[in-house]
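Rather than the whole complex, this shows some of its chains in their spots.
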Amino acid sequence: MAIHWTKYSAPSAFYPMAGRSLPWLAAGTLLLTAVGVYMGLFSAPTDYKQGEAYRIMFIHVPAAWMSMWLYIVMAAYAGLGLVYNTRMAHMLAAATAPTGAIFAFLALWTGAFWGRPMWGAWWVWDARLTSELILFFLYLGVMALRAAIDDRQRADRASALLALVGVVNVPIIYFSVKWWNTLHQGATIDFSGSKMDRSMLWPMLILTVAFWLYSFVTIFLRARCEILERERHAEWVGELLDNRG
Amino acid sequence: MSQSLEAVSLECVRGDRRLFSDVGFALEPGELLHVTGRNGSGKTTLLRMVCGLVRPQTGMVCWGGKPVSTLGDEFFRQLTFVGHLNAIKDELTGRENLMVEAALRGNPVSESQAASALSRMGLKGHDRLPAKVLSQGQRRRTALARLLLADTPLWVLDEPFVALDVHAVETLQHAIAEHVAADGMVVLTTHQEVPIKAGRKRTLHMGGSGTGVAA
Amino acid sequence: MFAVTGMVRRDVILAMRRRADVLTTLFFFVIVAALFPLGIGPEMATLRIMGPGVLWVAALLASMLSLGRMFAADYADGTLEQMLVLPQPLSLLVLGKVVAHWLGSGLPLVLLSPVLGLQYGLAPDVLKVLVISLLLGTPVLSLIGAIGAALTLGLRGGGVLVALLVLPLYVPVLIFGAGAVEAHSSGLGGEGHLSLLGAFLLMALALSPWAAATALRISLD
Amino acid sequence: MKPRQKRFALVAIGLVALAGAGTLVVNAMRSNLVFFFSPSDVMEGKAPHNKAFRLGGLVEAGSVQRQADGLTVHFVVTDMKKSVPVAYKGILPDMFSEGQGAVAQGRMGADGTFTASEVLAKHDEKYMPPEVADALERAGKDPSKGQHPGGQPGGMPSGMQNGGA
């Protein structure tokens, strides 16, 4: 490949790259969100059983997916940081946690909101719901641990270890509906295909991509702040700030 | 098998500060390295780095030519470390402290061995008291008694003389000199003088930029 | 292996010197178990339903409260630092400490639980399942707790932070532990739950000493 | 033992423990760890006897009868093999309807009727517009049966089938 990704493991290379891509990512987020929301609200048909309420799905499912995916991403960066001791990986892990937590919260909240009309209960302690709640608390734990430690290196490595330990929870969330009898429905979309009409599937997929881009935007923004703060004594940051005036 | 200790261009960053960089030294059997420097110059940090407790940003510490991070237990078997914390349990008596620690190392010592090490450190009559009630200096002595029982070639001592009275300082200086004379190695920090009888004494001064190639 | 037994011996001796520690964990367990009927009211039917859950939650809290003791003293007096430079695998030393912690905080609860269970009107066979579930579950709590305790070492307010870190991982243990008793008492047989608890135990035994050892090295850096 | 051998031994022990854990998990999955019981479970006596539990299955078509007070409802829950009559007093979730999944919480009465204190609706994982559902129905396929070869027999939401399998 022409692009050498490893090059971006240097904060000095990552910073401008993220800066250049941010406008595009932000524009993509806005565009896809607009399209997705429009399609979800207007072009997607009413469901044959759930009527209009099912439209919460267009937020719930992408948020739930992203909450799990971002955890994996965070744990992967954490692992990289622990093994190879790269600063950039730790910074990205740190930047990922809040976005992941937001999505986990969103999935919980929309799920509860949806559960009320569909199931007749805001909350039940079934395996899917419980494991997603645990995911949310793991995100909070990772952030709280990081916040509680003053020394940055120790904070990085300690929260990285916690993130790695918590990774066992992700497959449990995913397979919980298979392994146990849950009130939560089974997988609509899995590796064998989708049990959802195309007209509904598209807005959901578009919104998933939009959420994904949004994650990039917030993570890059946070990572850039983090870089500036940590590397404020580095030469290149000094130059950068000088150029800005 | 006599080994050598070597540190190669160590660097340490704490918070925003580069505490030291490009610190290096080499220590052969029969040598003592006295790490000096002002308060806060990074002596404690360097010693902890030598013991593998702190990971250097760059550079490495080698034992017998191999990085200690890969040697693991093999290196620790050669090392006795007395940090600025005494590492004694308040609930145990002096004797028990020494025996428990030796047992965990894998070289158990008998009660009478422990008692004699303590009495050499001037703690006769205090070695059956729980460490909790001992005075600052007595606690330090108990921690240092470990050195008299250890048969490791490398001693790493962080301000060992702190809180000791003149008698105890003398005893310890004597023990260090003997260890060096018997082809041991010592790395220590202290703001006091360390006379040794035989062997070579090096000094590593921390502080200022471009610090730290041992003279 | 020697590292494990040596460590267990050391910590058990220390615990004997401070017998109060073990006793107070026990008292805590007893008092929490006794508080609930006070907070909720003394109806026997309600109590019987709540019994296993309350006892499990009490055991969990007691175990969690005593986590602070696992490494804190060793950290403060410098013996932990010494452990890191011992010529022994750190994960085995940690395992030793966990075993000792369990002997002082988990095992007594297990032994006491039938008595408290009686107070909640649980039947003998239900009590048996309760004891087995605690026997399998409390070591898992100690093992997971070790990671949290190691990560929060020396942080102010660590006691509460550790709760935040380990509780999410404690929840499954609680669910399956209390679930086993409930499943049994409703005539379903708690074997499924119990074997899951066993699986947790093995998994925690394999992974947690290593993770806790890594956490210790990080905390002391 | 040399350090390397020691490390190897430790890793091996760890792997054995993990394998053991895997076996136990599989074993656990074979027994029932359930959010609810199916009518077959109830008929086979697997469900709790004198205790509240959850009963889950499909609401049998044509079985829902509302009492005059407008609140009490009788219906039958089935898993296509066995069925259990249910009595419930209270407000039903919107999604509750005949042919749909439902989970009821309550106890078995002596007369074989399940008295529910709470009823939750459970739906399947299929989403489609009504026209498609109609078309499928006209083509003689039960829409809730799925368009996939692996579709669930008997129109059960898939979650209702695998009692922990």
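Order of writing sets the chain letters: A, B, C and D. Residues in each chain are counted from 1.
Throughout what follows, contacts are C-beta pairs under 8 Å (C-beta built on N, C-alpha and C of every residue); 3 or more make two chains touch, one makes a residue touch a chain.
All values derive from a computational prediction rather than experimental measurement.
Summed over the full structure file, the protein chains occur with the copy numbers A x1, B x2, C x2, D x1.
What we mean here is this: only the chains that are shown with their structure count from here on.
Just to note, of B-C and A-B, the chains joined by more C-beta pairs in contact are B-C. If you average the Cα atoms of chain A and of chain B, the two centres end up 48 Å apart. With centres taken as mean Cα positions, chain D sits 30 Å from chain A. Within chain D, the positions touching two or more other chains are listed as 6, 29, 33, 164. For chain A, the set of residues touching two or more other chains is empty. Considering their complex, residues 85, 151-152, 232-233 of chain A touch chain B.
Within the complex formed with chain C, the chain A residues making contact are 82, 125, 130, 134, 137-138, 140-141, 144-145, 148-149, 153-154, 157-158, 161-162, 164-166, 168-169. Residues 2-3, 6-7, 9-10, 13-14, 17-18, 73, 76-79, 81-89, 93, 220-221 of chain C are the ones that touch chain B when the two sit in their complex.
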